[in-house]
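The next block holds one structure in the form of structure tokens; read it before the comments.
Here the complex is missing a single protein chain, while all its other protein chains stay put.
And then chain A:
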Amino acid sequence: MARGLLDARARVAGPRREPRRGSGGPGRTRYLVGAICLAICAVMLMPLVMSVLASVKPTAEAAASPPTYLPHSVSLDSYQRLWSYQQGLPTYLWNSLGTALLTIAFTLLLTVPAAYALARFPIPGKEVIFVVLLLALIVPYQAMLTPIFLMFADIGLTNSLVGLAILHTAIQLPFSLYILRNSFSAVPRELAEAAIVDGASSWQALVRIFLPSTVPAIVTVALFAFIMSWNEFLGALVMMSKGSKFTLPLILAAARTETSLGGTDWGMLQAGITISIIPCVLVYLLLQRYYVSGLMSGATK
């Protein structure tokens, strides 16, 4: 909706110069607003910066009480300890990444064809089916973990990346389907009909016409699936009881209480936090446009 209005505004406003809004004319206000913006940025970035700085403190300094503000010298000790902590960082990285990639794959494989069908085929009872597919929107997955766990325990999907990815797909499916269906519906009818007249099968029309026209929505869906799966905690906590299957957030939460003698290894914890944050922030900064548009259409509708 926001987008539609924006376009409408652009059309009506035409070539006129947009009035400065809020930024309010006189110089003093502008400097004040600038200063407030900078202060807000500083406050928001501070915790992340402090965590990264703490992760490069040498072992003794990282365990100091009271803590130092800035590292006196830079060391990668904490990263080294994290690298070989318990099963080793590569195992946990792989568990998190593998689950996230499987979640993206499952989500797209299920929702792309379904969105195509819902947007373009005369299926009887389509509206009812759509509501059933969106059911997970109104029942929080937090409430359904026990029956899902029991089912997975029966069919050997606990302590399995595939199992966790299935759970994450179930969480992410309604949002993805919603975004994709809207995007498939927006593909111009003439385009698809031209392909059919040329004798293309529905599958060829999907691959040649629809997929290329819905790339932004597909990227958005993949992006949200990645970030949700990489970060998800409660489901992983319930499904993964073996240490060797822990995802990154799980092993870090475990490390919070049960580290080497002498209490929590704060330096290593900050190293782990830094490593878990990097992919999310990178992906967000690179694909910000998709993220924000997905949020607008997914959350406000």
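Note that in this section a contact is a pair of C-beta atoms (placed from the backbone, for glycine too) under 8 Å apart; a residue touches a chain by one contact, two chains touch by 3 or more; residues count from 1.
Here is the rule we go by: contacts and distances are computed from a predicted model.
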item	value
Undisplayed chain, where the name is taken from the UniProt record, one of "Serine/threonine-protein kinase RsbW", "Outer membrane protein with beta-barrel domain", "Sugar ABC transporter permease" or "Glycosyltransferase, GT2 family"	"Sugar ABC transporter permease"
Sole residue of A:Leu76, A:Ala186, A:Val215 or A:Val292 that reaches the chain not shown, by the stated touch rule	A:Val292
Candidate in contact with the missing chain, chosen from A:Leu173, A:Ala225 or A:Met240	A:Leu173
Hidden-chain contact residue, picked from the options A:Leu45, A:Ala60 or A:Val207	A:Leu45
Option touching the unshown chain, where A:Val56, A:Ala192, A:Ile218 or A:Met240 are the choices	A:Ala192
For chain A, the residues touching the chain missing from this view	1-2, 5-6, 8-9, 12-13, 18-24, 33-34, 36-38, 40-41, 44-45, 47-48, 50-51, 54, 63-67, 69, 109-111, 113-114, 116-118, 120-124, 129, 132-133, 135-140, 142-151, 166-167, 169-170, 173, 177, 189, 192-193, 196, 202, 227, 230-234, 237-238, 248-249, 252-253, 256, 264, 266, 269-270, 272-273, 276-277, 280-281, 283-285, 288, 291-292, 295-296, 299-301
